[in-house]
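Here the complex is missing a single protein chain, while all its other protein chains stay put.
Presenting subunit A:
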Amino acid sequence: MDYGHPLRFGTLVAAASGTPEHAVKLARLSEELGFGLIAFQDQPYRPDLLDTWTLLAWVAARTRTIHLSAGALNVPMRPPAVLARAAASLDLLSGGRLGLALGAGDDRDEMAASGAVPISPGALGEAIDVVRGIWSSDRTPLRVAGEHYRLDGAERGPAPAHNIPIWVGGHDPGTLRLIGRQADGWMASIDPMEPGDVRAAQALIDEAAAEAGRDPREIRRFAVIPEFDGPGGRWVEALLPLVLDEGVSTILLRTDDPGALRRFADEVAPAVCGAVAAGRSSQGTAVRTVPSAFVRARRHPGIDYDAIPASLADLAVEPGDAGYAAVRSTYMRGGSPGLVLRPRTAREVADAVAFARRQPVKLSIRSGGHGISGRSTNRGGIIIDLGQLDQIEVVDKETRRVRIGPGARWGQVAAALAPYGWALSSGDYGGVGVGGLATSGGIGWLARRHGLTIDHLRAVELVLADGTLTRADETHNPGLFWAVRGAGANFGIVTAFEFEADEVGDVGFGRLFFDASDTAAFLRGWGAAVEAAPRDLTSFLIMGPPRPGQPVVAQVMVVVDSDDPDTIIDRIQPLADVAPLLDHVIQRVPYAQIMEVPPGGHNGQGEPVSRSGLVGHLTPEFAAAAADLIMGGDTYFFQIRSVGGAVSDVPPEATAYAHRSANFQVTALGASRSRLDRAWDAMSHHMSGLYINFETDLRPERLDDAYPPGTLARLRALKRRYDPDNVFRDNFNITG
């Protein structure tokens, strides 16, 4: 009897309250010695022990890799719904290192003396339902109508960082059957020197598991072995049959003695590992973990989950996983992908690409998840999520060279560069990711002064469709480097960007609210004022249909790249004179402060409908058409961003982003695809090209709007060379 689980070792400590530091020391020592798990005994009625939950959280903050658990938590004294949230919290804080061991408690008298009511195995099963119910991402409130535990409409969440395994301790048949039905592990005290009836217990668990439609291999088996003494060799001999013949795969050493830990780690663990590996290979036992029936039932056809490369398996998220709700959607879109891969290195990105290419499903690439044209989620397909690649480092202070991972957000970039007095103009929202923006343009708060984000790009490292890791800059793969700056999503996955940052200190930041009832005149006036302004001014404008009974309001945001209050006012004044001002705030703030965003995950729903256009000047004809669009009600969000200035200094052929002469980028978001398209198509003759990042129309003509003929021809040639099989096609796919 061997379920083929990877072999693990851990320690089980009784944490004396008299010497609180000792338990912490044992935890850190266990980590250092390579134990995979530290567990603390839980008897919340004993004054000589530290409270286990408190200690687990304390230790989580002082360790990095070791997994944490109790051995096992006393459920009658810890209300399960609160315990579930506490467990999710600790899992989030510790980066997914918690295992939740539960038990009914052993000393009924002591429990009763502290006011607790003892529970049966059945009630423990109810507690497990409560805990899993709280963790679930189901949208309905949680109801559990148990005999012992009743919840009526509790909120669910937070979701833990990983599928926290629930392990149950106990030897009685009722508990063993419960484990077979519901638990992810059995935790038992087993003295290998005195073989008992472990096999019979395993058989009982397996039988109950099979009855519940589960694979017995879903359930990991722990042996808590007693105080370890005597020669190491004897222990190796005694432990071996536990693993190879009796199904145990996690061995917890019960000790409070650092010397014993060291000796076990030196003399016993490596020898057992070696002997188990040899034994398994001669018995032909494959080593693997079997996901739960729940997870397996939610898998999508078309994805070979068992073939996920080992390097990616631990962070991969699939629909049945706890972390799924947090990764399924993006800022703008709802999604239900079949698999989210989260590589940590360029090499792992290559593994992910190689794997994804073999699966006959959609592939999406995600960095910050703010894609609009970029479909960085999907239904039933694979997502390569680069969120883990979020490092920001200064490469060279002299040349202000910084290296940034695609998963970083622009708010984080701004905060990281601020101490140096630097900034990179990116966009107007700090939550946007580096990867999507820096592969396509980057129209930011300092655009007129400092150009597009891609204009600061000096080199990229990417993983190509065939898995090659490569670097591109002006001299090395210059064609690829050219293409990445405006059409990067088609050519590979950028795993690192090198930028030259600008010196930027405090800036003027104004928010002005206008009565724009004469909408066309307002747009003309704002456009003219922006074009006339020196380059240190960049301004964005937002409008929507007026609310009933209220004037048409335009919100104008202005950034002046100057820390001089007089300059700030001088620059903003001409804009303020364009129309009647309803309200305004002008501040001098650190650039990083405008880019600050509240934390939070993505919970987008549906599918965004947007159009984009680039225009030279806000001519009377354009302004009249735009005013009609805004008043017509087909757009709920209409925005114009100023470009021009430094953006226009770059020759059109220098980057794949070619529409350099435009002074304005116009975006409209609508509720209806057909209505917005009809309205927009009717005014498109005022525009010369579009900016891909705000366009969701999938008609093939859009490619010609995005890239002028010469640019498009070159992109097509490069696409044939670098991605002949069209692996990367989730965003403005270069075809033809």
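Miscellaneous remarks
Definition applied: a residue touches a chain if its C-beta (ideal position, glycine included) is under 8 Å from a C-beta of that chain, and two chains touch if they have at least 3 such contacts; residues count from 1.
Rule of thumb we're sticking to: contacts and distances are computed from a predicted model.
For the chain of the complex excluded from view, the name given in UniProt is "N5,N10-methylene tetrahydromethanopterin reductase" [choices: "Dibenzothiophene desulfurase", "Heat shock protein Hsp70", "protein-glutamate methylesterase" or "N5,N10-methylene tetrahydromethanopterin reductase"]. Considering the full assembly, A:A81 is the residue among A:L26, A:A39 or A:A81 that touches the omitted chain. Interface note: of A:Y45, A:F228, A:Y420 or A:F637, the residue touching the hidden chain in the full complex is A:Y45. Subunit A meets the missing chain through residues 17-18, 20, 24, 44-48, 50-51, 53-62, 77-82, 85-86, 88-90, 92-93, 110, 112-116, 130, 134, 141, 144, 149-158, 599-601.
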